[in-house]
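Only a part of the assembly is drawn; its chains keep their places, and the rest are absent.
Order of writing sets the labels: A and B. Residues in every chain begin at 1.
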Amino acid sequence: MASLWMSKLKLPLLLLILQIIFVVLFGLTVEYDDSADAKRSSSKTNDVEKYYPMFQDVHVMIFVGFGFLMTFLKRYGYSSVGFNMLLGALVIQWAILVLGYFHKEHDKIQVGITSMLTADFAAAAVLISFGALLGKVGPLQLVIVAMIEIAIFGLNEWIGVKHLQAVDIGGSMFVHAFGAYFGLAVSRVNDNRKVNNSKNEGTVVHSDLFSMIGTIFLWLFWPSFNSALAAGDDQHRAVINTYLALAACCMTTFAISSLVDKHGKFDMVHIQNATLAGGVAVGTTADMMIEPYGALLIGSLAGFLSTVGYKYITPFLNTKLRVHDTCGVNNLHGMPAIFAGIAGAVASSLATTDNYGFSLYESFPARVPVNGSAAYIDLTGNIQVDPGLGRSAGQQAGYQMAALAVTVAIATVGGLLTGLVIRLVPNLGKPGEQQFFDDEKYWNLPEMEHTFDHAQPNGSHCINESELDESPRPMFRGHAVQEPHTTIQEAESTDQA
Amino acid sequence: MASLWMSKLKLPLLLLILQIIFVVLFGLTVEYDDSADAKRSSSKTNDVEKYYPMFQDVHVMIFVGFGFLMTFLKRYGYSSVGFNMLLGALVIQWAILVLGYFHKEHDKIQVGITSMLTADFAAAAVLISFGALLGKVGPLQLVIVAMIEIAIFGLNEWIGVKHLQAVDIGGSMFVHAFGAYFGLAVSRVNDNRKVNNSKNEGTVVHSDLFSMIGTIFLWLFWPSFNSALAAGDDQHRAVINTYLALAACCMTTFAISSLVDKHGKFDMVHIQNATLAGGVAVGTTADMMIEPYGALLIGSLAGFLSTVGYKYITPFLNTKLRVHDTCGVNNLHGMPAIFAGIAGAVASSLATTDNYGFSLYESFPARVPVNGSAAYIDLTGNIQVDPGLGRSAGQQAGYQMAALAVTVAIATVGGLLTGLVIRLVPNLGKPGEQQFFDDEKYWNLPEMEHTFDHAQPNGSHCINESELDESPRPMFRGHAVQEPHTTIQEAESTDQA
């Protein structure tokens, strides 16, 4: 009984302890951004005016977009949108500390609108990983994954941005590729083949429509994601390119979805996800001079790649490589992000002062001549002034590819190790095989009214409680009539480790 | 079998071919806006800062607003939000080309945030037309309608703005009236009286609530729609007037909805739609000096007009004129837009330098004295400098009425001809009479668990599969238990032409 009590306490106590740690660490190491401090601020204007509208778009993407996108499962809506919110709230605090540490320039870490933006980007990586694990991993495990992932995320982004000086305005490599392959690696280590027997891994009409809320807000606000940290003509170009890439991607997704279906019908899973791949695929090149037709081309190919991925590659990964990918993050984030990184290298190799003019050194600061200098804005929004490295176009392209390779490598290894942690540490509240994709284990669900039991006094009733226990649960409201028999004891007994 | 294969391929191949054409046309004729080009851009600021927040509001209206507004049908949610997204993605690419052609000022068409805005406005027209056709026309037909409609839309807008020099800041005439009467004309030509026998043309509670997501986002962001292309005090005024008109419209819609009901109850269809009519009705006059009480008055009357339309005029059009209007676009867009155009003419006739001061010539550039000149911003956001036409207030009012009349005429004739095209071209995948308002023909739907079949082993089961085939389908989840028996063969056999 004591152990049951302890088991039930683990997650809430961990959350409270983490929150206390955050308060202490913020107290010791974090101060307001210069433009947000009453005494240090020198001007009536502030960064809020420049960044806030796009920050809020990104904020909506993280919490409404990812949150509702994942509600497609018929019995996992509470967990999808709820755990998404919990992980997001956890990560934005932790990421301010971690990214602030890696990019520290003052005595203390400064928090402001740009660090909020980058914290939201970091949350995106974790929530993409969550998509690979959705329904198969419990919230205690997810919190542990998120904490480790952010530390590795910060390291990888620091290597890519600071040391390799790769550019990636929309975070396709540092956010999308990283989050996808990290999550897939965690999924691989925690693979349980029984997942494929679950009756819960399906949709109902209203869960599909809730999911479309997520899809469309992601699709609409993706230009903000890819341009929020850019400025001037770079920002305008990033908005245009992302808008065009997503429009083209939507077209090819519908086309390929119908083409690969035996009756020519559309598949909701493609529309919910692959329509967004254009935003990922154009993420690295969004602020480059790829020309409008280039954006359309990248978006078109991303829709093709992603839809084909859902149809053929996801089943292959599941059956052949034992990588179960609940939301198909490999198709929406992983492959399109690799495509984005390669496109970024190609576009970098074509960038000259002929097509960029003076802007070349802003877009690619490492290309500043050795005796020159240039300012650029890093992922945390700080202006960096570095001595030029004098890279050629080809060299920059090489470093872009290096950043992509490093990211995939660090994400995969980091994910495998993190996956081992949550696999080997015992009693982390992992769902049992009967509890995959089911809110029941973690949420108090609404009771059904048992109207049928009372409606037919003469014995002609359709469903009574005893029958329910022996049969698939009726799905009137997306959830079933059932006694709340999932106790802690039972949960623990199904725990693997 | 070959023809079945061909039939299934038509829509995806058309989408792919259109997308390839778009890539090629963009490659040949489109470049970045001056402020978005790395080499040509001369400043660190860009149009994004000015236009982006309102652009995103409009973007939400087009894809979330229209998309979810149309999910009210109980079995057509996937098609409503899905085809809305597809048509939007198609039209914004096509409209950049078409509107860019009509308003071309450089060697190439320039794409930037303002052309994205006008492309979204054009998408609104097509999606309004879609509302008249919802559930009765297939996606292949819709794509053809959209392509033709945008070409005619561009022509009409060019006539109205460039030649008649009518002003219409919120596009009530050029977008709402055009879209509504174009769609109703297409509906008339493709009328099938069997539509009134369909059991699917109704709502369920959750579909009504999904629809309210669309309603409220449209209602909230309409001030952005009516003011995004205005500037200075005109923009501020357009925001205020639209906000007030919508508040008043909501009040009268609730009042009239209850008044016309025999039990005094509210009707969801009125709340979902007629509450928005104030935004349409104030669209032409939003930036004019109609005074706050004038905005309230216009909004109040629009709510009255639209609710009465849903109650009495929609049934009349359906039964007497054989114009079936699924979403009631005549009430939400058509009549309020005509009202808007007339109000615009009246307000124009009252505009003098006494109430507008120097702004008069900005608001009504055609009124610049013949020997003067004035600059104005056209629908694509370019600044136009024209020699003054020296119009009087009354003359301007006349041209406003002319633009309204021309718009309704071009929309109606264009819609009739377009309707003939999709009626006469054979094998366009038109839904058969049993398939009206049903996602089944176009989407892979989630399977039901057949819990009832297994729950009662003793023969007291309520529903078995054989019974289901002979009876109305149960609606536990908005969709029915059914074998996917709608094959291409069957679909073709129900094709009219």
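The rule is short, and it goes like this: a residue touches a chain if its C-beta (ideal position, glycine included) is under 8 Å from a C-beta of that chain, and two chains touch if they have at least 3 such contacts.
Note that the structure is predicted; figures quoted are calculated from it, not measured.
The complete homomeric complex described by this structure file contains 3 copies, of which 2 appear in the displayed model.
Quick note on the criterion: only the chains that are shown with their structure count from here on.
Inter-chain spacing, taken between the CA centroids of chain A and chain B, is 33 Å.
Every residue of chain B that touches chain A in the complex is listed here, in rising order: 7-9, 11-13, 15-16, 18-19, 22-24, 26-27, 30-33, 35-41, 43-49, 52-53, 56, 59-60, 63-64, 67-68, 71, 77-78, 81-82, 85-86, 88-90, 92-93, 111-113, 116, 206, 210, 213, 441-452, 454-456, 460-462, 476-479, 484, 486-488. Of all residues in chain A, only 50, 53-54, 57, 74, 199, 202-206, 208-209, 212-213, 216-217, 219-221, 224, 227, 231-237, 239-240, 243-244, 246-248, 250-252, 254-256, 258-259, 261, 263-268, 271, 275, 289, 291-293, 296-297, 300, 354-357, 359-360, 363, 459-463, 467-468, 471-476, 478 touch chain B in the complex they form.
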